[in-house]
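And now, chain A:
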Amino acid sequence: MYQFLYNLIGNEILAGLLVAVVPLTIILVFALFGIWLERKVSAHMQDRLGPMRTGWHGWLQTVADLMKMLQKEDIIATDADKTLYNIAPVLVFSGSFAAYAVIPFSSKLLGSEVEIGIFYVLAISSLVVAGILMAGWSANNKYSLLGAMRAVAQIISYEIPTALIVLSMVMLTGTLSLDKISQMQTSSFWNWNIFGGAIFGLSKFLLIPFMFIGALIIFISTLAEVNRVPFDIPEAESELVAGYFTEYCGMKWGMFMLAEYGNMFAVSAIITILFFGGYQSPIGYFGNSISAQWLVPFEQGFWFIAKGLTLVFVQMWLRWTLPRLRVDQLMTVCWKYLIPYAFLNLIIIGIISLL
Partner candidate 1 sequence: MKNPEEIFELLKNEFGEAILSLDKETPTEPIISINSLQIHKIGAFLRDSDEFKVDSLMVLSGVDDANGTKIKDEDGVDVINGGTLSVYYHLHSTSLKHKITLKVSTQREDPKVESVYNVWRTSDWHEREAFDMFGIIFLNHPDLRRILMPYDWEAGYPLRKDYKNPEFYQGMKVPY
Partner candidate 2 sequence: MALKTETMVLNMGPQHPSTHGVLRLELEAEGELILSVKPHIGYLHRCFEKHAEAMTYPQVIPYTDRLDYLAAMGNNFGYVIAVEKLLGIQIPERVEYIRVIMAELQRIASHLVAIATNGADIGALTPFLYLFRDREYILSLFEMTCGARMLYNYMWIGGLSHDIHPDFVRKTKEFINHFRPTVVELNNLLTFNKIFIERTAGIGILPIDTAINFGATGPVLRGSGLAFDVRREDPYSIYNRFEFEIPTGKGLVGTVGDCWDRYYVRVLEMEQSVRIIEQAIDNIPEGDVHSAIPKRIKPPKGTVYARVENPRGELGYFIISDGNLNPFRVKVRAPSFVNLEVMGELCKGHLVADVIAILGSLDIVLGEIDR
């Protein structure tokens, strides 16, 4: 996409900025939609209706929320560390925003075709940790601090199983590029990595159970990385009021919120790419069959977003069903169960792929 624009405009910076607009639009639109979806999903699960007064079934609710937030007074407590306090939301947001740069929404729509895409995502999302710690520390509020400490411990711990599963997938596919991983799983859902990838023979069938385990582990650990129930202890409403963003108000808080929903989709996208075929259609392309090649990228976009939203929906489903774990139990889940199983999975997948 960048190359295309560069050829068109001939200016590196302008092309770069234009490319950046795409993920920004996507993240904003998704956040608007995601927050509304969350409220509607929760409402319907709870025998309620959810927002109803702003447009059809309240679809403008998030717009109203955001516009209201823009109007709010911006309070910075006297004792807060002002620099850190102001940087933190930006950092958190840019962390989750930057991850979108390498996510291939379709074969034509991806910000940057970096070869080390998945590595980049893991690295850049660590910015979020720094932002959260800054937010918790600078607000000079004990609840914020507790929330930030919890968040950092949690996110860093859960990055290990995530990374291990990613590693096993990289081992299997032999590439770090998200686009290439997506391309490999083409033509039918039987070629998705969760079904052993586009290989044939015995090893495919041997791989399937371990792929399922791997997908489960990475789903759980990314759930924890984006602080969703049952791992939402950093912002545990009933314990820590609102966790690390207790003291934030107005749009600064809104940025945390956007980042959270952005992250939700980002991790779903990563899982989709690694296991569920990325932007590949499970049933072949309509555009190919009527020989309208221009239709294919749009179909791919549709499939990608549909798969991502399905995973997001599962996250929400869990959120409104399960209670929350305690901080030590959370660590137990990570260190005693997820990491050993992820290691085991890595070794077994390695052996099988050598067969």
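Selection rule, in plain terms: all candidates are chains of the complex that A comes from, given by their letters.
In the analysis below, contacts are C-beta pairs under 8 Å (C-beta built on N, C-alpha and C of every residue); 3 or more make two chains touch, one makes a residue touch a chain; residues count from 1.
On a predicted model such as this, the values are computed, not experimentally measured, just so you know.
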{"item": "Touching candidate for chain A, same complex, options 1 or 2", "value": "2"}
{"item": "Partner candidate 2, residues of chain A touching it in the complex", "value": "42, 45-48, 142-143, 146, 149, 229-230, 232-233, 236-241, 320-329"}
